[in-house]
Structures are given as structure tokens and as C-alpha cells.
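Below is one structure, written out as C-alpha cells; the observations come after it.
Left out: one protein chain. Kept in place: all the others.
Letters A, B and C name the chains as they come in the text, with residue numbers starting at 1 for each one.
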Amino acid sequence: MAAQDIVGSLAHARALGRAGLLDAKALRAIERGLLKVGRELSRGEFTFQPSDEDIHMAVERRLTELVGEPGQRLHTGRSRNDQVALDLRLWCRSATCELVEGLATVQRVLIRRARQHQATLLPGYTHLQRAQPVQLAHYLLAYFEMLDRDQERLQDLDRRTDSSPLGAGALAGSTLGIDRRRPARELGFTRVSGNSLDAVSDRDFVAELTFACALTAVHLSRLCEDLVIWNSREFSFITLPDRWATGSSLMPQKKNPDVLELVRGRTGRPVAALVGILTVLKGLPLSYDRDLQEDRGHLFSAVTSVNESLQVLSGLLAAVQFNRQALAKAAADPELLATDLAEWLVGGGVPFRLAHGTVARTVREAESRQLGLDQVVRESWPRLGFSSESEAERLFQPAHSLGLREQPGSPGPRRTEAAVTAAAQRVAAHRAWARSLRRRLPA
Amino acid sequence: MAAQDIVGSLAHARALGRAGLLDAKALRAIERGLLKVGRELSRGEFTFQPSDEDIHMAVERRLTELVGEPGQRLHTGRSRNDQVALDLRLWCRSATCELVEGLATVQRVLIRRARQHQATLLPGYTHLQRAQPVQLAHYLLAYFEMLDRDQERLQDLDRRTDSSPLGAGALAGSTLGIDRRRPARELGFTRVSGNSLDAVSDRDFVAELTFACALTAVHLSRLCEDLVIWNSREFSFITLPDRWATGSSLMPQKKNPDVLELVRGRTGRPVAALVGILTVLKGLPLSYDRDLQEDRGHLFSAVTSVNESLQVLSGLLAAVQFNRQALAKAAADPELLATDLAEWLVGGGVPFRLAHGTVARTVREAESRQLGLDQVVRESWPRLGFSSESEAERLFQPAHSLGLREQPGSPGPRRTEAAVTAAAQRVAAHRAWARSLRRRLPA
Amino acid sequence: MAAQDIVGSLAHARALGRAGLLDAKALRAIERGLLKVGRELSRGEFTFQPSDEDIHMAVERRLTELVGEPGQRLHTGRSRNDQVALDLRLWCRSATCELVEGLATVQRVLIRRARQHQATLLPGYTHLQRAQPVQLAHYLLAYFEMLDRDQERLQDLDRRTDSSPLGAGALAGSTLGIDRRRPARELGFTRVSGNSLDAVSDRDFVAELTFACALTAVHLSRLCEDLVIWNSREFSFITLPDRWATGSSLMPQKKNPDVLELVRGRTGRPVAALVGILTVLKGLPLSYDRDLQEDRGHLFSAVTSVNESLQVLSGLLAAVQFNRQALAKAAADPELLATDLAEWLVGGGVPFRLAHGTVARTVREAESRQLGLDQVVRESWPRLGFSSESEAERLFQPAHSLGLREQPGSPGPRRTEAAVTAAAQRVAAHRAWARSLRRRLPA
Partner (left out) sequence: MAAQDIVGSLAHARALGRAGLLDAKALRAIERGLLKVGRELSRGEFTFQPSDEDIHMAVERRLTELVGEPGQRLHTGRSRNDQVALDLRLWCRSATCELVEGLATVQRVLIRRARQHQATLLPGYTHLQRAQPVQLAHYLLAYFEMLDRDQERLQDLDRRTDSSPLGAGALAGSTLGIDRRRPARELGFTRVSGNSLDAVSDRDFVAELTFACALTAVHLSRLCEDLVIWNSREFSFITLPDRWATGSSLMPQKKNPDVLELVRGRTGRPVAALVGILTVLKGLPLSYDRDLQEDRGHLFSAVTSVNESLQVLSGLLAAVQFNRQALAKAAADPELLATDLAEWLVGGGVPFRLAHGTVARTVREAESRQLGLDQVVRESWPRLGFSSESEAERLFQPAHSLGLREQPGSPGPRRTEAAVTAAAQRVAAHRAWARSLRRRLPA
């Protein structure tokens, strides 16, 4: 959080100047000094001293070495408590930006792959059992939806992070009459915190961002689970290009989906971090307690791991090869259309429960005779109320089935087309949001 | 979730009617039947059968007993997957309302008590060490702020719960062309879900509501911790009326703050529930898996325990007696104004770090001489740059200190007055939000 | 915990009698009274009063109604603090017994099925990729091992639960000189607690039992995951008898593995409970705080859910049908023996890394020529150093491969035979342990 500390101190120094607590010369010295400290830090040239209690004290110590007495004036009217809270909020807002961008990148890949596979059918699964045919596009857009809620959640929570604690002091502000609004604005904040006790002890924004990471990680774990299963020899729905597969140290034939498993396994990090933060916060008395410093490691672990997962998945998803033949074969399983048959009977006036029973019996008959469901249905088209065998046959064309599913959210071809378009617009909006926030945040 | 199941089925039945899949007579029978089943359930007169797989099947079975063939048509074009998702969303939205109202009740008590104690001073603490004087009102409003973020969070997340899954079917909608928008509107939803696979497998809204409960519980645990400490003989800041204290089965003198401890201990429930839900969701393949049914117990536990905690705390906070004398005595500790002294020196041009050092030495001198800090300062007023002993004396009046703290969020008297007023407006807005949502939700 | 409360009070009353604090008549009255209360409770005939603070007070209140003044003497020399701790330990020990028995039941089913499938081969998987052939018996015994560690863990932790807190009083014992050892022995305890402050505030045994449940649940979740995948159409390794599969409310063809998914999803309960308990305990001051009462709900949820999962899985595992044909077909995949080929080359003096490379190239050649690995190897037997084509052919017989794997823990046929026998002995020991503990615990 060194970068955040420097920009926060710059804004604070300017506020001291405006309050008459630093003269122009001292302010210039501090500004020059802080920028130099910042450069030293970012270039790895900064030397920490054993006496530096933390990064904040180290920056002030080095500043005073560089500029002398003005350095001793920088901490006027503030405490490490509001300073740390400020740095942490700046870090979180920047992390929020990065997550929004990372999600948007994965979303764009999902849209691109969905565009390519609007006509690729596969079985949709419930209970890992084949259920009904859907387009691969529809499947990919399901993950788009999850990530889109993640986007909304991040953008919502930023409104709670967007509150400057600078000026809350240790817990009760300061007697020196330093304006809080201008430095807040300079640092990209819309509001200043409304209660100084709360301002130094609040870590809700950390918990909330970590929760957002945890839920995103859970989404990614589901995607990885699907792809690991699809990558099995038995499914063979996808092939991972060599770059995205790993060999075995012992077994020469293996091509393992390590990347997918690592992303799935990394779900543990933000979930752990969330529990860590809630454990830290539970039962702390007001206001600032040093326990709060423990939020940081958890937060960084959560944000970093999710950012890495998003990055690596955007690459993998762009590269993964969908095996059209295997998908098509699975999607052609006539049992996937058992529900269509029941609904067809309903269309003829049969109560649904009876229709369901009729079809279930027909499925069992097909199984016992080792025939396809479609074969049995075609055989008995008159009894089932079809006007011809070819009408019965048509019911078993997956594309026909999808053509009847044009309600909102359903996998009809026109709906899917529209969903892809709408998705692209939403991603554009997310990216605009991130750009706009990034512009307001200090560099 | 029985009530939710009934109203959801009513809306679905009307949609079937509009789609021509139920004639007017069958629809009327179903409506009458469902209302009767609802009454049986709410009155405890409903008899479950061993064959009832779950509440949803039980309702349909009973309906069919009551109305015959039309009952067999109710499940047309829907699946338990979208039905369950619908019921759960309706339950969550109602729970969100209740939580918003419960929070508002506690917030109102905090405001009332803050109004009574705008002039009651106590030490603000950091690290459970006395730090600087604040009003009790300022302290109470710190908790108001926490709960206010909880309010915003709940109202934000409801926008993600506000999406009707009805019509998503098992995972791929239906071929029967049933309109989704009208029943959604009847059930209080603004939107219908955008992807059928996602609609049946999404439990983000459950996780998010549970997280909101967990964070609220953490806030309450902090408040309880403070009050338990304040209730110790050593602090004696509060007295719990007998109704809110518990005796000991063995020790006749004890008056224990069991309620506060139970609320603090109940933090474990929503935190546990949150972990439970994330554990369930991790690594599930699309779309619906039966694991999802496990979200319910966790959700109910989280919501119920937080609702109870809010209710009990609103009573306790209204009744707790603040011991003005003990508070005043603690607030009069002159060391609480050591920071004011340092800032006073800063006002005279001394760099803050030097001023901090000077005051620290003066504090140590007072300690070693077993004098109050104020006494030592009054002795040496000329050396410290005061114009008179009485000027030095004034610095040690807590009320004087607070009078200098009128920046936003600080505990100056005018700020605190304004904060109380603003808080009341915010609560009014939350209550209006809840009323408005409740009006839209089905009864 | 009513049953525990009754037997605990009986032992306490007898100790009071021996200490001269109850005369024989009063003791007999109390014994009779407590047994009656116990019957009322177990028959559901007990009426709770609004004034009953908890089960412990309710029992004492009812006892006093039944027997008069002697009832007012029962609580002599004890507190609810040691009473609750006692009841909870008794409950935990009984739960430990039940879990050991439940695990043993599943272990016995695993052994039985392993015996049936010592010659059934299937691919062992890593990364859900086919790796090397193993017997189904070896696979089933892997789960046996996990559950066996659970057994050891439970039996270890009981040594820490096995410590009677009775007589620790509220936190400092009693002045009445009541013997602690005899009632402890009567209640099945080997030791009495060594520190009264610790005795009333210790809930480690609750946390430890809950952790044991969580780890067992994780093991079961892995087993369920495997079976859910094996139950997919694509794998078809198992068939679930109708009793263990569930239909779909919408899709007539579905046979869903709901039981497996519920068990997998229930992992969330003990994991949640564990977090709940640790959250409750974190940061509690000594000694007893009412927060501790919150351990109970978490504990019960963890134990109950794992017990149910064990029960249901023992039924399912006994009934599941392994599809020998599908398993055999998958096990015959020649790539599963790529490692054997590399090790064969090593036997001829080739460094392993080079052998690994050679085989990897051969695998790729087979793939590009769309041949089986065995075909390519048989073609080039001289180049690979085989003495004949038939020697090369033999390498691709899975049974031959297993025959070479007779090191401890490996899936050689003789090893597997021995492992089944050893497993049966271990289960017998666990059952003996449970019987022995149950005999010592009060009825």
C-alpha cells in the first residue's frame, strides 16, 4: 500500500497548506520529498530501517531524512488510524477497478465464444444427467450472467468504499480545523465519513470486497468443474491446447487440466480470507484495535487470487477447442426430448401429470426394448396423437425444440442472438464504469 | 416457504390460463384449491404424506385431492427447479424487508438515546485504552453508521434478488409459449431472469443475503462487546435493568448480561451459514444439482438469528441505563487531552512530531510525580506557551475540546446535533423503502 | 440433552447423599422424581413453563413440583456452568459412539463390495483423466482408509472429552467438600477436570468433534462426487437402483442421483458448524460466558447431518450396481499402460526420463495415426526392445500390470486380498471400542 500512502500524504499536505499549518515552502519540500520517496519505493530502492514500525512510519522517517523539519509537520492533524483507513480504501477502490476489468475481459471472451457457437448444441445437464438440448452459446451466457452479477455487486459496494476517512484522526477528528472535503475530492472520493469513531474502525468495505471475490471464485469453480468433466475421455466435449494442459511426471500419456483445477482449488483463498476477516472483526470493541491490521493479508490474498484466476481463464477460454462432433452426438440423444413429447401431449389437452406419466412409460419401454425413444415414438405415432410419423420425427430434432423456446431467458435462436447483443452492451457499460473510476482515483 | 409456494403457484396458474392451457373453470378450481391449501398450511391443519417428496409436491398432491384433474395441470410448463428458485427469491425478498425494518428499529433507538446523551461525555477508546473524550451520542451514532451501511447493502442486493426465474423450467424454458413477464409483475418482480440455465442454478442471492446478515451480526457483536465491558464492575458505565439481566444458578449476587452475550455468540450463526452456502456451491457443475437444496437451512438460520438479535437489542438499548456519573468521571481524565495539548503547540508553530514528543515527556513527568497531566501543565504554562494559567486550564475541559471539533464527522456539538437530524432522515428513507417493497410483494 | 441432564443429576444427587448433604429419604425422593421427569421428557409428556429458563431449570422445577423440598436441595454444590458442561460431554461421548458405529457400517459395506470386485478393473483417475488400471476393490478401499482415519480421530478425541467437569461449580468448585471422583466414574468418565475455571469454559471437545464430522463429510463428498460422475450417461460406470434415484418433476426420462448430491451438499453443515463454534469461542474472556450456549446448535447440526449421511450412504453403497462391461471397456484403454511401457524400458537400462520421453512420442504417434498405443507398440516391438510381439502384447493386459504391483499399498491381487482381510479386522476393533464405551456411558 506504499503508493496509496504517498498520494494520501500528498493530499493531506496540501490540506495542511490551505489550513495555514504548512507554509508554501514547507509544502513544496514535502511534495518533492514524498514524490522522491514514492519513486524509491516503486523502484525497489527504498531501504527499510529496523525502527520503522510499518510502511507509514517508514515513509515519514525517510521524508524527514530528505527534507528535514517540514517532514516533522506532515503528521499534523491526522493519525495512523485515519491514514491506514484511507490507504486501505484507496487500495480497495483500485482493486475494484481491476476486478471489474478482469471480469469484463472474461465476459468478452464468453461472448466471442458464444457468437461462434450459437448453433452448436449440447445436452444441458441437471444432476449431471442429460436433460434437454441447449446451444453452447446459451451455456456460455449462463456464466456471463453470473459474472455480470459480480460486476453489479462490485459497482454497488464501491459506493460504500467511496468515503474518505482522512480527518477522522485517531477517533475524534482534530482541533486544527483542517478541511476534509477538498483532499477527499482530490483522492477521488465523493463523500467524507460521517462519524470519526466509525471511520477508523470500519472494515466493512474490506469484508464486502472479499465476499465479492469469494462469490466470483465460486462461479469460476463451477465453470472449471464443468470443463474438467468435459475434458475427461468419457465426455470429450473439449480439447485443451497443449499450452493449457500439463503432462505427468510419471505417466507419459497424460494431458492434465491443471489450470482448471488450480482455479477451482483457489476458491479456497477468498472463502478463507472472508472467514479470516469476519473472525478478526467479531467482538472487537470500538474504536480502532490493532487486530484490524490483520485484515490486510486476507484482503490481498482474496483479490490477488481472483485477479489471477480471471486472467488465466480468459486465456484458456479463448483457446479451448469445443469438439463439435462429440457435442452433437450427445445432443442427439433422443431422451433429451422426452419433455418436449410431454409438452406436445399437453398441447393436445392431456393434463401435464398424465402426459409426464405416459412419456415416462414410453421411455421405460424404449429402454427395455433397447431402442431409442424416438424409434418407439415413431412406431406408435397414432396412439400418441401425432398426425404422421414425420411429425413425430420432427419432435426429435433438437433444433426444432429450440425453435419453440423463444420466451425471455430461453434458448431459442432469436433469444440467444439477442442475449449475445445485450451482453456486449453490458460489458461496454462495465468497462466505462471502470475507466471513469480509474480517472478519478489518484495515479 | 409454503406461503411463497402458494402465491407462486397462483401466479403460474393465471399465466397458464392466459396461455390457453387452463380453461376458466379449471383456473378457478385451482385458485380456490390453492387458497384452501394455504389456509390449511398456515393453520397447521395440513397433513403431510410419506410420499410427499417436499413441500412443493405436497401442495400439488393436496390440491389434486381437493380439485381433481385441474390439479394435474398446474405443473404444466414449469419444473421444481424454477419453482423452488422462485419460492426462495420470494422468501428472501420478504426477509430483506424484515431485516430493513429490524435495522430501522434499532437505528431509531440509537437516535433516541443519542438525543438524550448529546452532552454526556465519555472516553473514546482505541486498543481499549482511553484516548479522547467524545459524546455518548457520537459513540451511539458510530453504530448507527454501521447499521446504515447494512441498510444500503440490503437494498442493493435486493436488486439482484428482484428477478423472476419462473418460466426457466428445468433448465431450458418450455415449448408452450407461456408469458413470463405478467406473473413476474404480479409477484413483485421488476425483471425476469435472462438465462434459463443460470436461473435454476443461481443461489447468489442467498449467499449475498447471508453475507449481509453476517456483517450485521459482526456489528452487533462489537456493540455487545462494548456493553459487556461497560457492564463490568470495573467500568460501571451502564446498568442493565433487571428484565435484561440474568441471575446465576449458584451465585446469588450475580446480574449477568446474558442477552448481550447471546447476541454476540449468535454471530457464529450467519458466519457459519455463509460458509455453509459457499461450501455447498463450490465446484457444482451446471445447472441444477440437488446440493442446492442445502442452501435453505443455512439461509433460514442466518436470517432468523439476526432478526431475533435486532429485536432483542432494540429492547435492551431502549432500556439500558447509562451511568452519567461514572462516564463523567472517566471522561474527566486529563490524559484524554494530551493530543489537544500537542495540537495547541502546533498552533504555536511547533512541528507536530516535536510537539508530540514534548507532550509525551510531560505525560511521563506527571506519572512519575503522581500528578494529573493538567496539574503539571498548569504549573508550567509559560514554558508551554500559554498566555495564562487559566488558558492552560481551559484546554483540559473536555467540552472545550469538543467545541473545536466541528469538521464533518467530528464530535463537535453542532456536528453531532446535525448528525442526529440526518440520521433520522435516513431511517425514514429506509422505512419507506421497506414499505414500498412490501406493497409490491404478494401477501 | 434432557437424558444427559437426568443421569447427570442422579449421579450428583448420590454424591450429595454420600457427602451428608442429602439424607437417604431425600435422596430416594430425588431419584424417583428424576426418573419420572426423565420418562415424561422421553414420552413427550413434559410441559415446559414460560418461566423455565432452559432445560436444566425446567427439570429442577418439575422435580420440585413432584417431590417438594428435596428438589430444592439438588442444585447444592453445583452450578449450571458445570452442569451444562457435563451434559454436553455426555452427549458428545454418546455421539462419538454413534459416529464410530455409523462409520463402521459404511466400512463394512465397502469391504463387502470390495470382496465382490477384487477382479473388476477400472481406470484409476488423476485430474479426472484416465491414468492406470486398478481394481474396483482397491478404489473402494481407498475410501475405507479415509473413514478409518476418521475412526482413529474420533477415538483419540474421546480421550479429551473423557473428563468430568461436575464439581467445578460456577468456576471455583464448592466449599462443601463433595467428592468428584465417584460420580465421574458412575457417568463413565476416567478423569475429573484439572482446573475449575477451564472446566466451565472449555468447549474444545465440541470443536474437535465438529471438526471430525467436517472431515468425514469431506470424505463422503468426494465419494459422492465420484459416484455422481460415474452415474452420468457418459461414464455409465454405475446404475442406481430406482429406490436410490429420483425422477424429475418436469423431465420424464430422468433418474437423478439426488441422494448423492444431498450428501455432498451436506458437507456444508459440519463445515459451517465448525466455523460457527470457532467464531463463538474467539476472543471470549474467562471463564464462562453465555456465548458458549451457542455451541449446541452447531454441534447438533454437524453430528446429525453426518450420521444421516453415513446411514443413507451405507444403504446406497450396498445397492449400487457396478456396470462391469463399461468398467472393463474403460480399463482396456491401452494408454493406461503407457507408464508400464516406460517402466519396462527402465528395466532394460534406459534412464527413466528418456523412457518417459520415448513413450510420450509413441503415444503421440498413435494419436496422429489414430491407432491404439498397443498397436503401435506391437508394430515396433523390436525397436522398443521386446523379445517378441507377444511379449509387447502382454504388457497391455491390465491384469498383467496389476500382477507386478505387489508392494504394500499397491493394487496387486495378493495385496488387495490382504488389504480386504486387514480392513475387516480394523472394523471389528472399532466396533469393539464403541461397544466398550457404550457400556460405560450411563444409559
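Points to keep in mind about this one:
The rule we apply is simple: contacts are C-beta pairs under 8 Å (C-beta built on N, C-alpha and C of every residue); 3 or more make two chains touch, one makes a residue touch a chain.
Quick caveat, the model's predicted, so the values are computed rather than measured.
Although it is not drawn here, the omitted chain touches the following shown chains in the complete assembly: A, B, C. Among B:202, B:261 or B:295, the one in contact with the hidden chain is B:261. The residue from C:152, C:242, C:367 or C:417 that touches the chain not shown here is C:152.
Of the listed positions A:192, A:209, A:238 or A:273, the one in contact with the omitted chain in the full complex is A:273. The hidden chain makes contact, of the residues B:192, B:330 or B:427, with B:330.
When the missing chain is restored to the complex, the residue among A:18, A:36 or A:80 that touches it is A:80. Within the complete assembly, residues 53, 56-57, 75, 78-81, 83, 169-170, 246, 248-251, 256-258, 261-262, 264-269, 271-277, 279-280, 289-294, 297-298, 301 of subunit A touch the chain that is not shown. Contact between subunit B and the absent chain runs through residues 126-132, 228-229, 231-235, 247-248, 250-258, 261, 275, 278-279, 282-284, 330, 333, 335-336, 338-339, 341-342, 356-357, 359-360, 362-363, 373. Take subunit C: the residues that touch the chain left off the picture are 21, 64, 69-77, 81, 124-128, 131-134, 138-139, 141-146, 149, 152-153, 156-157, 159-160, 167-181, 192-202, 204, 207-208, 211, 214-215, 218, 221-222, 224-226, 229, 264, 267, 271, 274-275, 278-279, 281-290, 339-340, 343-344, 346-347, 351-354, 356, 401, 404-412, 419, 422.
Going forward, only the chains that are shown with their structure count from here on.
At the interface between subunit A and subunit C, over half of the residue numbers appear on both sides, which makes the contact a same-residue one.
For the pair subunit A and subunit C, the distance between C-alpha centroids works out to 35 Å.
In subunit C, 248, 250-251, 256-258, 261, 275, 279 are the positions where the chain touches two or more neighbouring chains simultaneously.
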